[in-house]
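All protein chains but one are shown at their positions in the complex.
In order of appearance the chains are A and B, and numbering begins at 1 in each one.
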Amino acid sequence: MAISESTREQLEQLVARYPHPRSALMPMLHLMQSLDDEVTSDGIAVCAEFAGVSAAEATAVASFYTMYKRKPVGKHHIGVCINTLCGLLGGDAVYDALSERLGVGNNEGTTDGEFFLERIECQAACTHAPVMTVDWEFMDDVTPTSAVDIVDRLARGEKVQSTRGPVIRDFQATEHTLAFPEDGLAAEGTPVDDKMLAGLRIAKERGMTAPGTGQEG
Amino acid sequence: MALTPVITEHWDDPELFTIAGYRRHGGYSALAAALKQDPDAIIGTVKDSGLRGRGGAGFPTGLKWSFVPQNDGKPHYLVVNADESEPGACKDIPIMIANPHSLIEGVIITSFAIRANHAFIYIRGEVPEAIRRVANAVREAREAGLIGRDILGSGFDLDVVVHAGAGAYICGEETALLDSLEGLRGQPRLKPPFPAVAGLYASPTVINNVETICNIPYIVGRGVEWFRQFGTEKSPGFKVFAVSGHVNRPGIYEAPLGITMRELLDYAGGMIDDRPVKFWLPGGSSVPMLTAEHLDTPMTYEAMAEAGTMLGTGTPMLFNDTVSVVKAVTRWLEFYKHESCGKCTPCREGTYWITGTLERFQEGHGSDREMEVLTDLCGQIAGRSFCALGDAAATPYPAAMKYFRDEFAAATSTPVDETFDPAASYVFSGAAAR
Partner (left out) sequence: MTVTSNSGPGSDVQVATDLITVVIDGVEMQVPKGTLVIRAAEQLGIEIPRFCDHPLLDPVAACRACLIEVEGMPKPQPACAQALTDGMNVKTQYASEVARLAQEGVMEFLLLNHPLDCPVCDKGGECPLQNQAMSVGRPETRFDGEKREFDKPINVSAQVLLDRERCVSCARCTRFAEQIAGDPMIELLERGAKQQVGTADDQPFDSYFSGNTVQICPVGALTSASYRFRSRPFDLVSVPTACEHCASGCSLRTDYRRGVVTRRLAWDDPQVNEEWNCDKGRFAFTYQRNGRVEHPMIRENGELRVASWPEAIDAATRGLAAARGKVGVLVGGRSTVEDAYAYARFARTALASDDIDFRVRQSSDEEAAFLAARVAGTRVSASYDGLEVAPAVLLVSLEPEDESPILFLRLRKAARGGTSVLSVGAVATDSLAKMSGRLLTARPGEEAAVLRSLDDATRSLLSQPGTVILVGERAAGSAGTLSAVAELADATGAALAWVPRRAGERSALDAGALAGLLPGGRPLEDPQAREQVAAAWGTTPADLPAENGRSGDAILRAARDGDLAALVVGGVQLTDYADPTLAEEAIGNAGFVVSLENHHSAVTERADVVLPVAVVTEKAGTFLNWEGRPRPFGQVLRDALTMGDAKVLSMVADAMGVALPGDVRSIRMELGSLGPWAGSRFQTPAVASGAGATGTVLASWRLLLDSGLMQEDEPHLAATARPTVAMASATAVAALGDTVTVTGPAGSVTLPLKVADIADDVVWVPMNSPGCHIHTDLGATPGASVRLTAGGAA
């Protein structure tokens, strides 16, 4: 596969990040997904070359991790947590609604290349159940109605803000963040929300502090 | 028992994630003090504090550090396990989003103590917000001279790399995480050798959970005595509890270890619509479930063990009486089947078999014989799989059978969705549910 000079530079940066080139394999595969919306055989071969491993070894890695997709994702990846807590608290209904809205099942993309739907496992946001992700950015506390509305707004090209993160970009942009996390978006949105502050607020309301704290602020 | 915000104390400052915000609240003062100490003294302090790993296993942190051979001529590594993927666990990701610099400060102090010049923060790939905030903090710390060469004139050098995973629960297992970080499939390694002796790149490596590392600046900065005033003898300190499920105010509640679920539930506003607690899990799906009768058990490592479960990640999930335990267990087993790495036979094949059988129970097609077979199968996995994922997969069914055998018996004839209306468990209703 012919790669651009910029891609080569980025691959070299990733290799240089680690004491051993092979450690760069995972970020390199993320980078491939930021160039294409999937990990192609050619992409794997490129990563293998830079990581100093065989194509089979790189394929083994690419196929082990669920975030690496071996078919095109399209513009937006839509995840719905269907693990026990989110699923039973409403994630199942959210998934059904989205599946109906998009006309696709699990791990399938829409024919227009706009959306890819996936039943995802626990997203470490159980306090915000049911949880949905768009391009892996949090869309917390969704309902079937709000979830469909998010998709509708994305489909119309409207701005959609992650509940705890930046304005939604697209799948490939997020994948670039995973390869190069300093994406300049750390100050975007309001990532620390009411639920993350639930205990702190009660403590403040009720005047509870940990002994020995509070002196610096 | 009162809430004690320590790690979460300043989360309501929207600038906390920046180095300026963190410093405004005293951040990095522990680091400055630590760099003036003997590294062994820091290890001693952490040992004396009795801090236990917050990732689930509860192994004494200082002891883990002391296993690293010193003056062995090999590079040492610190690897932060930020692969929070345990169903129900949602406390490390909020910490990294709200207060990434507390993690970075802990990383620098820990690396200094174990003589590591290279630290990696392995964050699961599905949470770009946590990844970008930690990476931003690393950048700021580097620009402030807190990461890099000769930190604060101490002569100590440290590089910190933020590494994004790509979707594999098994990478929370520390040796699988190391393989993953080395660019391999995340499958657990044969032990011995243990990571403290031959970990990342076959060099001595300490692997700690995010919350564990976040405790370090406080312990080093405020001392063992201060730390030990929280919690119990065997479970000292405070804990970032994440309460989720059918509660009115799910969220983060930081309190001393030893607080009870009932107290936490009270802070969380009680159960939705005042429905009863049917079952709850103190720390992730890998620990056995408890029932309402255990609400007054202290949330400590020892008391939870006595109750037949584990504190785990300390992130309780509570389910009310609308929930089918058969469905809950089936869903967890589907998770373990999906996440089984495939390396060992009991976990790979066992989760395949159990899940298929449970799915038939869910449809009302279980049988008495299969209830017994399932018990057998869990016994054939537990203690015989390569790593703890197999043990975890063998946990939900026997635990559920202990309290809810009747529900499995009912599922031999009636689909669970007929016995339990799924919609009744939803946290939204009416128009929102369409």
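Just so it is clear, contacts are C-beta pairs under 8 Å (C-beta built on N, C-alpha and C of every residue); 3 or more make two chains touch, one makes a residue touch a chain.
Predicted model only: the values in this text are computed from it and were never measured.
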item	value
Contacting the left-out chain in the complete assembly, out of A:18, A:50, A:64 or A:95	A:64
Touching the absent chain when the full complex is considered, from B:29, B:345, B:375 or B:412	B:345
Residues belonging to subunit A that touch the chain removed from view	41, 44-45, 48, 53-60, 63-64
Interface with the undisplayed chain - residues on subunit B	168, 185, 190, 337-346, 348-353, 356-357, 360, 373, 376, 379-380, 383-386
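Here, only the chains that are shown with their structure count from here on.
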item	value
Subunit A partner contacts - residues on subunit B that touch it in the complex	2-6, 8-12, 14, 16-18, 24-26, 29, 75, 84-90, 92-94, 97-98, 118, 124-129, 131-136, 139, 161-169, 180-186, 201, 222, 226, 229-230, 238, 241-246, 249-255, 267-268, 285, 315, 317, 319, 323, 327-328, 331-332, 335, 338-339, 341, 422-423, 425-428, 431-434
Residue ranges of subunit A in contact with subunit B within the complex	17-20, 22-27, 29-30, 51, 53, 60-61, 64-68, 79, 82-85, 87-90, 92-93, 97, 120-130, 133, 136-138, 143-146, 148, 162, 164-166, 174, 177-179, 181-183, 185-187, 190-192, 194-204, 206, 208-217
